[in-house]
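I have placed the structure first, in the form of structure tokens, so that the comments after it can refer back to it.
Omission of a single protein chain aside, the complex is shown with its protein chains in their original locations.
Here the chain labels run A and B in written order, and each chain numbers its own residues starting at 1.
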Amino acid sequence: MAKTFSIKRQPGFATIAMFCFFLLYLPIATLVVYSFNSGSSIAIWEGFSLRWFQSAWNNQQVIEASVRSLQIAAVAAVIATACATLAAIATTRTAPYRGLTIKYSIINMPLLVPEIVTAVALLILFSRVKVWTGYSGLGYLIVAHAAFCIPFAYMPIRARLESMDLSLERAASDLYASSFQTFRYVTLPLLWPGILAGLMLAFVISLDDVVITEFVKSGGQDTLPTYMLGQLRRVVTPEMNAISTVFLVISLAIVTLFFFLSRTPQKDNE
Amino acid sequence: MTLSAQDATEQRQKKHVRDRWLLSAPALILIIAASVGPLLIVVLYSFLAPGSYGDVKWEFSTEGWFNVLFTRDIFDDTVSLADAHFSIFWRSIKLAFATTVFCLIFGFPTAYFIATRAPHNRSLWLFLITIPFWTNMLIRTFAIQEVIRSEGIINTLLMKIGIISAPIQMMFTDFAIMLGMTYVFLPLMVLPLYASLEKLDFRLIEAGYDLYASRFGVLWRIIIPLVKPGIIAGSILVFVPALSSYVVPRVLGGGKNLMVGNLIELQFGQGRNWPLGAALSVTLVIIVLFAMLYYVRNASKSGGSAHG
Partner (left out) sequence: MHGIKKWFGTFQAVDDVTLEIRSNEFFTLLGPSGCGKTTLLRMIAGFELPTEGQVLLDGTDISRLLPNQRPVNTVFQNYALFPHLTVAENIGFGLKMLGKPKSEIDSVVKDMLKLVHLEGRGNNPVTQLSGGQQQRVALARALAPRPKVLLLDEPLSALDLKLRKSMQMELKRLQLETGITFVFVTHDQEEALTMSDRIAVMSTGTVRQVGSPWDIYDRPAERFVADFIGETNFLEADVVSVSGDRARVRLSSGAEISATYPDGVTPKGKVTIVVRPEHARLGPPGSGVLEGVLDDIVYLGTDNHFHVKVDGGGTFIVRQQNAKSGPCGFSEQERVSIAINDDVAQILRD
């Protein structure tokens, strides 16, 4: 019995796709597997051990860099999400007005400018500001991260807002709610999944940043990615794999959460 | 009566717009202050003279731009074309282009595969594509390095099987950079392609087969023209970050195989030439801008007739 002619099939496409998925995960899988290697090779398997995780844990620099990464990501993500939420409210569900397109372009600009150029620009700017103010703390990194995280936080919030039913808010204002009350008790709760998704995206993006951090950081302000970048120049031990694995797991957990959060609005509509 | 009502609406409209500017102000200010605005400083710096220990001297100079194109011999002041810069720009463009082509070759079938899955499975496949995208780029580059190093898993395996006797040198080559960038940027190709393919009207493909097209004929004459906007979008999304890539060539190219990003960085170390670095940055932005312009023009041309 011949199979029905499938109009969607293209010969070899499924194979290439599978090959792609395989290649996409092969390096990551290798990296994770060898972080559990008891030997110090990244190619010869010598048995299971948590030795490299332990060694990373005992590495003062790694711990400091990790804590710094998390601090920066947390603060920058909150700032970026707050700004993005307000901006999303200001730019969605409105009749076009003067400046709306300019706002869109500015908000998306960080995505378009090559990161290396932004990094250089911030290096120049902040080196001046550091001289003027004498302040050289984490503030610079936080501001820089918050700025380039805004477009990422903005995307899911805007998407959520656009899929929301305006009539609910109209109903609320009919019931004598002030615009602040409407926002607080109607819009915000409905918008919450979008905000959470934005927060998580911003957090992950900040956590992953290398280039801008590398240029903006002052001495002794290594985040985990810049610390790793520095280490990669030397002989690499599976300790790097262990650190990467931990970071992978954190990112993965957040992104998976994001995946399920951003699925819900579709279900609502069905 | 009517006039005052009109006035009232106008007032309300004005307040409405003002409120919206106020709401968006924090985001706009932050982005302008710490992301977009500083670009102007880069332009300014490209017209200043280099300081002796990095930084700049506050006097107008076109030396930075001059140095993008020419080098002055330190001893006798003779001027020659800056071959190093040209070759690095040229290599960057070549590598970014090759990366785009490879991403397209692998990304198109993958996106097509996802778009032809049952609807409820698609988001899962898509998720599988995006996971690596959201994991640290440095880690992914590092992962590639671990695979292709001389002591890495590929060489070790090949040597064990006996196909090769000495490890193949893959690290620190252009090939390594291209492989790494393809790996890192592939999701950026797949996502817009998928978005286009998902909207594809498969009844048109049926019509194609009905009119004697082969599988390849349908692909070449119907599917590809119809998803051209997606192909262009994906290509730009890959080409732009690949062109200005910094981490991948730094890790996989070693110190030798520079791309524009690394060249720029070099100018900002101690005792280097900041105005030259600034001028190089502006040059990069201009190239990127042209690529985008090309995209916008093509997208608006083919966008109209894509789905009637």
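The working rule: a residue touches a chain if its C-beta (ideal position, glycine included) is under 8 Å from a C-beta of that chain, and two chains touch if they have at least 3 such contacts.
For clarity, every value in this text was computed on a predicted model and none was experimentally measured.
J.: Any idea which of B:33, B:168 or B:207 touches the chain not displayed?
T.: B:207
J.: Have a look at B:56, B:222 or B:252 and name the one touching the chain we're not showing.
T.: Touches the omitted chain: B:222.
J.: Pick out the residues on chain A that sit against the missing chain.
T.: Listed in rising order, the touching residues are 2-5, 7.
J.: I need the residue numbers on chain B that touch the omitted chain, in ascending order.
T.: 201, 203-204, 206-214, 217, 221-222, 225-226, 228, 302, 305-308
Convention: only the chains that are shown with their structure count from here on.
J.: Which residues, counting only chain A, touch chain B once they are in their complex?
T.: 5, 7-14, 16-17, 19-21, 23-28, 30-31, 34, 41-44, 79-80, 82-84, 86-87, 89-91, 94, 97-99, 103, 106-107, 109-110, 112-125, 127, 143-144, 146-148, 150, 154, 204, 207-208, 210-211, 215, 225, 228-229, 232, 236, 240-241, 244, 247-248, 251-252, 254-255, 259, 263
J.: Residue numbers of chain B touching chain A in their complex, please.
T.: 16-17, 19-24, 26-28, 30-36, 38-39, 41-42, 45, 55, 106-107, 109-110, 112-114, 116, 123, 127-132, 134-140, 142-147, 149, 151-153, 155-156, 183, 186, 202, 205-206, 209, 215, 219, 240-241, 243-244, 246-247, 250-251, 260-261, 264-265, 268, 274, 277-278, 281, 284-285, 288, 292
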